[in-house]
Structures are given as C-alpha cells and as structure tokens.
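Sending over a structure as structure tokens; questions will come in a sec.
Of the protein chains in this complex, all but one are displayed in their positions.
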Amino acid sequence: MNETLPKAQFLQKSKLKLIDCDIHPRLRSIADLKPYLSTRWWDTIQTYGLRKRHGFVKGHPYPKSQPGDGARRDSWPENGDPSGSSLPLMQQQHLDYYGVDIGVMNPLWPGSGDQNADLSAALASAHNDWQLDLWHAKEPRLRPSIVVPYENIEASVAEIHKRAPNKSFCQVFLLSRTNEALGRKKYWPIYEAAVQYNLPIGIHVFGFSGVPISSSGWPSFYIEEMAEHGTACSALVTSMIMEGLFERFPTLKIVMIEAGFGWIPSLGWRLDKSWKNMRGEVPHLKRAPSEYLKDHIYVTTQPIEEPEKPEHLIDLIDWIGWDKVMFASDYAHWDFDDPIFSVPPNWSEERRRKIYSENAMSVFRF
Amino acid sequence: MTTNTIQAVDCQAIDCDVHPTVPSMHTLLPYLDDFWREMVIERDILSLDSISYPPNVPISARPDFKTRSGRAGLDAPEVATHVFDKWQSSIAILNCLYGIQLVFNEDMALAFARALNDWIVKEWLDRDPRLRASIVVPLQNVEHAVDEIERCAKDKRFVQILVLCMGETPLGRRQFWPVYAAAERHGLPLGIHAGSAYRYPVTSLGWPSYYVEDYAAQSLGFQSQLASLVCEGVYVKFPNLKTVLLESGVTWLPGFVWRLSKFWRGVRAEIPWIDRSPNEIVRDHFRLTIQPLDAPDDPNIVARVIEHFQSDDMLLYASDYPHWQFDGEAPMPSGIPARLHRKILVDNPLATYGRLGL
Partner (left out) sequence: MTKHIVAPLKEFPPDTRKLVEINGRQIAVFNVKGEFHALGNKCPHESGLLIHGQLVGLVESRMPGEYTYSRKGEMIKCPWHGWEFDLRTGRAQCDPARIRVRRYETAVVHGGDIDPDTPPKAAEVFAVRVEDDYVVVEV
C-alpha cells in the first residue's frame, strides 16, 4: 500500500518551487533546552514554572480541538514523542512528501512574553540555539527565525545583534498578543535592529497580552478564541500604521502568520475613511493608511479563507495584492493546509508561483 | 455627489441610525427622582458624554451640521431639518448615545436609563410623529434591563433595544438571555451600537495611542459580539430575534464570518447547538446600517463586497446623523448597486423593525 505517494510531483510537473512560511518544530520536552540554559534558569523553570499571563499550570485557557497543542492526528512519532518534535517524521511526512524547498521555522516557544523578563530572554536565546543545532544543522531546508523575548526590548535587540550575522536566520519572530500593540514606540528598537540586517518581522498569532481577548471580556469557546486572532491582528496592524512605524522604517516588512487575511482589505478601507476626517491627530502619517498596509504587510495563506463562493477568495487577494500572499502549511497543527489543495490548483501558474515561492523569496532573508 | 438618491428611487426612506444629543446633564435632571437629582448635584456628575465620541472630535459631528452651540442634533426640529427635509426620510430611528452603559453603580445606571428614555419620549417622540427610538438598556443588571424594556415597550414608538458593542461580558452569554427573551417577546430587535462601557481596553492588545485607533477598533468589538451571539446559541434559543449592528462598518463582515464558518466545521462539537453554518445564521439574524460602509471609492469594489454578503436583506439605510460619515447630501454611499436601493431604504428596515409597520 503506497499511502505516501509523493504529491510533490504535482508541483514538480509545473516546476513550481515551494516555500512553506510556517512550520512548527517542537521541543520533545523542555529538557531539550537544558544544554542552552544556565542552572539558575533551569532551576527556576523546574520550581516555579512559566508565568504566562493565564491561569493554568498546564494546557490552554481555551482547550484545543485535538491533543498535543492542537496537533494533526497523523503527526505523532511512533515513539510517543510530541507531534512536530521528530525531524525524520517531518521530513518524510512533509518536507519530502510535498517537495518543500525551504521551510521557515516558527517555534511557538514556551516562555514568550513570560512575566519574568530575564527568564524569557534566556528561553528565547535557548530556542535559537536549539533551532540551529537540532534542526537547521541536520536539515538545511529548515531556516531558523530569531526568537526574541519581545516584552524585554533590550534583550530582544541584543538577541537580534547576536544572531543576525548568521545568515541562516531568515526573520525576527514575534507573537501577536503582546502587552501593548506592536506599533507602540516601546517596541521600535526591535524593528530598528531588524531593519539594520534587512530582516522581516514575522508575527505569528497567539501569545497572551494580559488583557481579555475581546473588548467585552472573555468569550466562552475555543472557536471564538480563534476568530479573535483577526481582531487582535487588526488592532496590531492599525497600531503600526497609526504610530507612524512605516514612516520611521520605510524598508520594514511585516509578515502576519496564521492570521487569515479576510480582514485586511476592509481594515485598510476603514482606516482610510477615519483618517480622512481625523488626520489632524496623526500628522506624522504622510500617506493614506491603506498605502502603508499595501506596502508593508505580507500575509501567509494558512488557514486559508474559505468563502462560500471560491471567486470571492480571488477578490480578496486582488485587493491585498498577489505579491503579498505567501504559502504556509502550519505543519504539524490540526489546521494544517495541504500545499496542493489549499491553494486552488486552477489558479494560473503565475499566481501560484508568487504564492508558493516568489513572494517569500523577496521577503525573507534566504 | 449631490444626487439625492432617495428621491431617485421615489420611496420613503427609513433612516435607521440617527443620534439625538443630550445637551447637558441638566437636561435629564427633571426626569430623575429627588434622590438621584440630589446625587447628581452633590456628587458633581457633570456629564455622561463618552470618550467614544468626544464632542469636538470630527467624527462626532460633521462641521456643517453644528449649530452655534458647537454641537449638533440637540432637538427634534434640528434633526428633522436634515433627516426629513434634506434627505427626505419618512421615519428616523433615534439611538441616543449617552454614557449610561459606562456607569458602574447598577442603580444609578437604571435611574439614568429611565430618565433618558423618558426624555426621548417627551422631547423627541412627542414632538415629531416621524421619530422612533431605541430603548436604552442598562445591562449592568439584567433584571433592571428587563424591567426597563417592559416599561418602555408599551410605547410602540420604541422599536428596538440599544446596547453597546463593547461591554462587561460578551453579549451571547446566557446571563443576558432574559433581555433577549423580553426583546423577542415585544418584537424589538437587539440594536448594538459602536461604543464601549470601558470595562477593558478597546483592543485585546491594550489601549491605543490615538483616538483614530479607538474608532477603528469599534468594528473589532462588533466582530467579537457577533461571534459570541452566534456561538452561544442565542438564535437557537430566540429564533425570532434580529440583531442590528449600528455604525459597525460593513465590509468586515463577510471575511469574519467566513473564518467563523470555516472553524465551525472542524470544532462544531464544542457548540453542538449550532447545527448549520454561521454564514447562514448571520444572514438570517444580522442586519447592518450602511454608514459607515468602510469601502473604497471604486464602485466596482463596493459592488463586489456587497456581493460577498450573499444576501440582499442585510443592509439598512442610515445617515448616522450628526456623525461625520459622508460629505455632500447623499447618505447612500456611491457604488451600492441601484437595484438594492429600495431594499436598503425601505424594505429591509420594514422587515427588520416589526413595529414600524404597526
């Protein structure tokens, strides 16, 4: 039974390269990081655990729909290690199977935004070593991201300066739910450092901001938590635009990862509308908000929008720009998008080439 | 653009979102009882104006709508000049935005809500038969809210209940269901207007630096409420309840509901009472006023976005007077296909607000 017929042939037929902008390598356990952590931090983690602005010692405030932090059911290694933690399985099941040419590693790392800013810095740095040693060194197609402890600005900048000279790192990596909206000036030193190395900023959804995920408090359900990613990312992008971030850093590229993109055109239109009458409040903006949006914000496909009528998806991308949308699978999570079937095969080769590889080539530092 | 689109379709428009301005706290004093009147004076409660619409911010009142007082929409004749005379609506629904919802003391909130609703009756509804209004509801206490609905609903000129899009708890939660039961019982849609009770930051990432961000975030508050109302099963329990999103922006809706519907297919066991796609539920139960539309000038794009709704029944005409949502004299945004004008101006409002037909 050849259950694993390489689907890569679908892509190779048309000679399309495939860049996957969202792959999640996972720790087998926190012990994977022990070699990279001081005794002090290892002991702290063992004794006090992580303090991440939500109430549970283990698990998620909104329990996910499948085990393993929402893992694909078919992505568990046979030895019982966590989904996403086995390079051989990732190669067999994903990289080789689909013929992935380059995969961007986005570690959803424990300790991002931890209340202990110094612990967070230590964990971020450990993740960067871990990506290099356990993944990139063994599988050069997998490119590491510079994980930074984004609530600890000084340490984040230092980490960028430490890692960026290594050309293997392809982006600076943040999560979306931060203490303050990411456009606020507090975070600008991170962007300044990234721009210095011509690195894009990848922002993956999740994290814990410390305030409710809706402006009316906490919703009841996981489905609502997921839907709220769009609202958080809308606020995030609004903040970046209105604070004048892109006036200050005109070469900065922002990649919104796993955020969906159905909200993007409407947000641009709304911001333009409000700005038209209230530009006096934000005189540092020299152009309409939607122009900054169009020039600086990139999006990844997964989880791809699924309108009832497929042609409406084309409208959306027409409005965002075909040079702004990049393929992502989200391997090995449950809402994984199949490279072949999630990007409609009946789209023109030119469009698919942009989404599968060309756009990413021009954004990430490969 | 000065074409009067309403005349063009030769029908009597229904303006579903018009804002009467409370001139000052003194206006409400005659409508409070002795205790609350003394509290207002002794505790120096100067105003309940909300920072959602600071009086001088451009969105709060279009410059040419302002009177010598510097404000707009202060009395019934002034509103009539615009809404009925210039734009030739036949009926207008008043949604009074005064920060009742921000008050923490639930008894004080009830006192102010009663005063406000009584003021609306006496100073507005009684003065112009073309006016209708929403019942401002103090959600701080559900029993109070239900009592106020029961008290006001006897007056058929109240055509919906009014809450804000950002509150203390997501609106779908079961604690609010007696309110929806009362609304459904009296044929009153649930009107949700932009604005916040300011129990939390206006975004899930904290307080933005600029007012323009606050205003943009209002449409995010609506998204959260739509998800909550759908997922909690409000429309399973209250199948006749309609919800009107007022000044919510319009174009965000299809994309947001696609996402909700996509996720629902995979995680529906979490909310098994939802046994059909949120796309369908939203089409059946949600209505939106057309100002602001939040669309570009290109009429082709506007037409495409409207098509994404997959429904001709969801949009309701509104000027959002005196908020500055449009220039010139055409509240109907350009680009909305002419074939929909009559539905938006008349048919959809009549189908939504059962009490308008009485």
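Some observations on this one:
Going by the order they are written in, the chains are A and B; count residues from 1 in each one.
Definition applied: contacts are C-beta pairs under 8 Å (C-beta built on N, C-alpha and C of every residue); 3 or more make two chains touch, one makes a residue touch a chain.
Computed from a predicted model, the values in this text were never measured in an experiment.
Contact with the chain that does not appear here is found for just one residue of B:Pro178, B:Gly266 or B:Gly354, B:Gly266.
Touching the missing chain, out of B:Ser50, B:Ser277 or B:Gln291, is residue B:Ser277.
If you put the missing chain back, the residues of chain A touching it would be 1, 3, 65-66, 72-74, 334-338, 340-342. One chain is missing from the display, and on chain B it is touched by residues 174, 232-234, 236-237, 264-269, 271-273, 275, 277.
The working rule: only the chains that are shown with their structure count from here on.
Averaged Cα coordinates give chain A a centre that lies 36 Å from the centre of chain B. Partner chain B is touched in their complex by these residues of chain A: 65, 177-182, 184, 209, 211-224, 226-228, 230-232, 234-236, 238-239, 242-243, 260, 262-263, 265-267, 269-275, 277-278, 280-282, 303, 305-309, 312, 315-316, 319, 334-335.
By the touch criterion stated above, chain B contacts chain A in their complex at residues 57-59, 165-173, 196, 199-206, 208-213, 215-217, 219-221, 223-225, 227-228, 231-232, 249, 251-252, 254-256, 258-264, 266-267, 269-271, 279, 292, 294-296, 301, 304-305, 307-308, 310, 324.
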